[in-house]
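Entry: subunit A
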Amino acid sequence: MLGSGIINGLIVTAKNFVGSYHDPKRMVTVEYPEQKTVLPENYRNFPFLITENATDPMGTLRCVACQICEKECPPQCIIIEKSKDKKPDANGKMQIYPAIFGIDTSVCMSCQICVEVCPFDAIKMDKVFEIAATNRFEGLFLTREQLAKPNSYYHEIHPVEAAEVDERLTAERKAAEEKAKAAAAAKAAAAAAKPAVPVTVAGGSLPGDRPGQMLGLQSANNSADPGLSRASATPPGPGSAPPATKTPTPEA
Partner candidate 1 sequence: MIPALFLIALLMLGSAAAAMLLRNLIHSALLLIVSWAGVAAFYLWAGAEFVAFAQILVYVGAISMVVLFAVLLTRQNQIIDTVIEPASRARAATAFTVAACVAAVFSAAILSTKFHPAAPEAPTASVKEIGLTLMNEHGGALLIVGLILTVALLGATILAATDRDEDQSQPSDAALPPKETP
Partner candidate 2 sequence: MSLSTLSSQLSTAATASSAAAAAASPDSFLERAPLELRDWAVNLLPTPVQWLAHHLITIVCILAVFGLFFAFTTIAERKLLARLQNRLGPNRSGLPKLSILPWHFKHTLFGLSQPFADAIKAITKEDIVPAAADKLLHFLAPVIVVAFSLMTFAVLPFGRNIIPVELDAALLYFFAAGAATELAIFMAGWSSRNKYSLLAAMRALAQLISYELPLILSVVPIVLVTSTLSTKAIVLAQSGWTFGFLPHWFVFTPWGFAGFIIFLIAALAESNRSPFDLPEAESELVAGHLTEYSGFKYALFFMAEYFGLTALSGLGVTLFLGGWQAPLPFLEFIPSYLWFMGKLICMIVFFIWVRGTLLRLRIDQLTRLAWQFLVPLALLNIANAAFWVLTTQWSLPLQFVRWGVSAAIVVIPFIMMGRALSASYAPRSYRYAP
Partner candidate 3 sequence: MSPLHLCLLISTGLFCIGLAGALARSNTILVLLGIELMLNAANINFIAFWRFGPSPVAGNGMIFVLFAIAVAAAEAAVGLALIIAVYRHQKNIRLQDSTTLKG
């Protein structure tokens, strides 16, 4: 009969009205500045840099200033300047580090490409959305001091993803260690036979440029440290896609 739909609708809204007073679960909004909704795991907006140690953020940046993200960034909002010297990273290996690392969040379009191309898992997407500033030229341009956040923070905002990343990193580190050991053993064996092949290492050249086979040799040559850099063991090239498990992309 005509009108029954109207009455049904009125009943639905009446239920909403009564329910909204005693059932907080019904509410679709929260009182924003005081309360905040829990953002979903995959929420992302702007990138940040991961440091290994919260007490010394600038010293333990995972970023080695390889500039892949700078080149890949579609709106070109990342600016990186490499350092002249080298510093030991979290593993004690000597690495180039970014002297300047800036992201202009007023330009950034949150595409996450920088995260996907980074071979070092050094840049990840953040969940901070309250970034309003009074000055659009300085307030929204984040320097590396503002960008650097510890790995524990990453675990906090993206626990599943961060666990995967850490697991992979430790596995890679272990594999690299074993490889180094093997290489060291091979080197010891080879040293007995003939002198080592000198390999020149260009600081600015990309890790992926070199064939993986040579990496073990090169690292063994460069560093006396048995704990090898992660960079030497990372297989993918600059343009290749990361492993599917690394970061769940929206498509996946």
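Everything that follows uses one rule, which is that contacts are C-beta pairs under 8 Å (C-beta built on N, C-alpha and C of every residue); 3 or more make two chains touch, one makes a residue touch a chain; residues count from 1.
Selection rule, in plain terms: all candidates are chains of the complex that A comes from, given by their letters.
This is a predicted model, so every value here is computed, not measured.
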| item | value |
| --- | --- |
| Interface partner of subunit A in the complex, by touch - 1, 2 or 3 | 2 |
| Residues of subunit A defined as touching candidate 2 within the complex | 1-3, 6, 9-10, 12-14, 16-17, 19-21, 26-29, 31 |
